[in-house]
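One protein chain omitted, others in place.
Letters A and B mark the chains in the order given here, with residues in each chain numbered from 1 onward.
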Amino acid sequence: MKNYTDIHDIENIPEMIQEAIALKANPFQYESLGKHKTLIMLFFNSSLRTRLSTEKAAKNLGMEVMILDINSTWNLEFTDGTIMNLDTAEHIKEAAQVLSQYGDLIAVRAFPTLKDKALDISEYILQSFVTYATVPIINMESAIAHPLQALTDAMTIAELSSKKKPKVVLSWAPHPKALPHAVANSFVNMMQSINVDFSITHPKGYALDPNITKNTPISHNQEEALRDADFVYVKNWSSYDDYGKVLHQDPDWMITKEKIGHACCMHCLPVRRNVVIEDAVLDSKNTVVIQQAGNRTFAAQAVLKKLLEQL
Amino acid sequence: MKNYTDIHDIENIPEMIQEAIALKANPFQYESLGKHKTLIMLFFNSSLRTRLSTEKAAKNLGMEVMILDINSTWNLEFTDGTIMNLDTAEHIKEAAQVLSQYGDLIAVRAFPTLKDKALDISEYILQSFVTYATVPIINMESAIAHPLQALTDAMTIAELSSKKKPKVVLSWAPHPKALPHAVANSFVNMMQSINVDFSITHPKGYALDPNITKNTPISHNQEEALRDADFVYVKNWSSYDDYGKVLHQDPDWMITKEKIGHACCMHCLPVRRNVVIEDAVLDSKNTVVIQQAGNRTFAAQAVLKKLLEQL
Partner (left out) sequence: MKNYTDIHDIENIPEMIQEAIALKANPFQYESLGKHKTLIMLFFNSSLRTRLSTEKAAKNLGMEVMILDINSTWNLEFTDGTIMNLDTAEHIKEAAQVLSQYGDLIAVRAFPTLKDKALDISEYILQSFVTYATVPIINMESAIAHPLQALTDAMTIAELSSKKKPKVVLSWAPHPKALPHAVANSFVNMMQSINVDFSITHPKGYALDPNITKNTPISHNQEEALRDADFVYVKNWSSYDDYGKVLHQDPDWMITKEKIGHACCMHCLPVRRNVVIEDAVLDSKNTVVIQQAGNRTFAAQAVLKKLLEQL
């Protein structure tokens, strides 16, 4: 594993999940591994869970952490050959190489525009760091992927599932704002890679990128799709076809106690209560969102450990 | 001590003061106590002394510190049962439980609105963390209390007083902006709990919450009140009756060299020179504000130590 930009960077997913579970049981076992190593965390967008869990993961491994909210410095230029006489002060070519001298690993969070589809799909911010940095890059949620979240999700399912092949359903749910596809994309990628009975349900118009969903079954009938599910992963995303648009906020798609049945209700958080998921679910034993968020630390730690071992 | 939200959480105040004094003499004595423990510091409002002294206190005890300026992430929802389709993105129920998995202790700073009296008195932000977090909560100044400051103040009086029962006067002083009651409230609570001859002086209209001042003597004649004081604690606060209002900025109430006499002049800082206290006092030997600010580290350290010991 050279970088962790996507879940496909993981060579052996089941092994990685077991590593994360083992680290949770013994978080400080490898605290000498990161000695004299520095993680730089770069935020183009705000963060609560990702920031704190990744920082904590690095410290559990004995690393130093340096955090930079890049928006409070200046704008970076990502286009090659530009005459930089406008509002960008530093080119990614310099920035990435310079940061590679201060950090042994660089983690980057950079959300999509949700306006320019081609630009977002190009992952230009994350991929520019991969291209120009000379140290491994970790994706803390990019335009189209959130692989630290997906590893957490798989770890949580592994912890909770008593079945050999649990039924997992990703369900779209309403939200007032236009949200990215990154969490859903990486969850789909991950579910396609582990031994689960996986399907997706969303209203018409909300199909994800077909290059990601591939042959995963998709239903527009939420009730039918959720029947007998062991895990329901709830997530809003804006339209991919009518790119970045909120087509409607159909409250009928909110996840209710009735719909969830006996399934474990998963969500990456933050979640808008009584819009995405109703209180009766989030306040019940069905919800595993807190455990899921707690697992973020150990998923990140498994990734950092793997990258440190290969430095 | 389960949390430190108020000075009444301290079981034995004189012992806590002596602990803080002992830590000042030997700050690194317990540096293994906090090993593998993390303090999360959450700021809803800006901070200089509280932020740096609490961070330093935690590090002196060997803790890791993670800091989050919550306003640079997103708005939290504190009301139960809300349909969260407006400007709050995460409910305190999730946030507090999630943070409790990343931190062993959580410190919170959240000022009052100074507009909605009932809301401020409810301490809804701090108390929501107490309710939903599963780890101890430390108050880094809430709507109505600043107990880390009050412990510092008591420690400073203990260090400086040669008398068995010194005369301590809390004096209101003018300020151009509407300020909270938190520092004054906690100072009053603290002075009522230790062996001092305590009184308050303020102009008419500036009475503090009577549930806090109780039977503490109150005078509207500053000159008379300050006579023969050993310690004068200077602080502005906005009106409590005419809630959050600056009724006047009467410069006659500014603390002058003449008024202070031989007393030690205390203030929590930041202080507006020549508005609250004149230069002639702040630049004289009478002022103990720097020592007081320095003591913040050790008061915080005594609190963190107590909470760590009870984890």
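Some notes on this structure:
FYI, a contact is a pair of C-beta atoms (placed from the backbone, for glycine too) under 8 Å apart; a residue touches a chain by one contact, two chains touch by 3 or more.
All values derive from a computational prediction rather than experimental measurement.
When the full complex is taken into account, the listed residue touching the unshown chain is A:Glu77, out of A:Glu19, A:Glu55, A:Glu77 or A:Asp120.
Annotation for chain B: contacts to the undisplayed chain at residues 27-28, 46-49, 51-53, 55-56, 59, 69, 176, 249, 269-275, 279, 282-283, 289-290, 293-294, 297. Annotation for chain A: contacts to the undisplayed chain at residues 36, 38, 40, 64, 66, 68, 72-74, 77, 81-86, 88-91, 93-95, 97-99, 101-103.
Convention: only the chains that are shown with their structure count from here on.
One copy, chain A, sits rotated relative to the other, chain B; on C-alpha atoms the angle is 120 degrees to the nearest 5. Averaged C-alpha coordinates put the centre of chain A at 39 Å from the centre of chain B.
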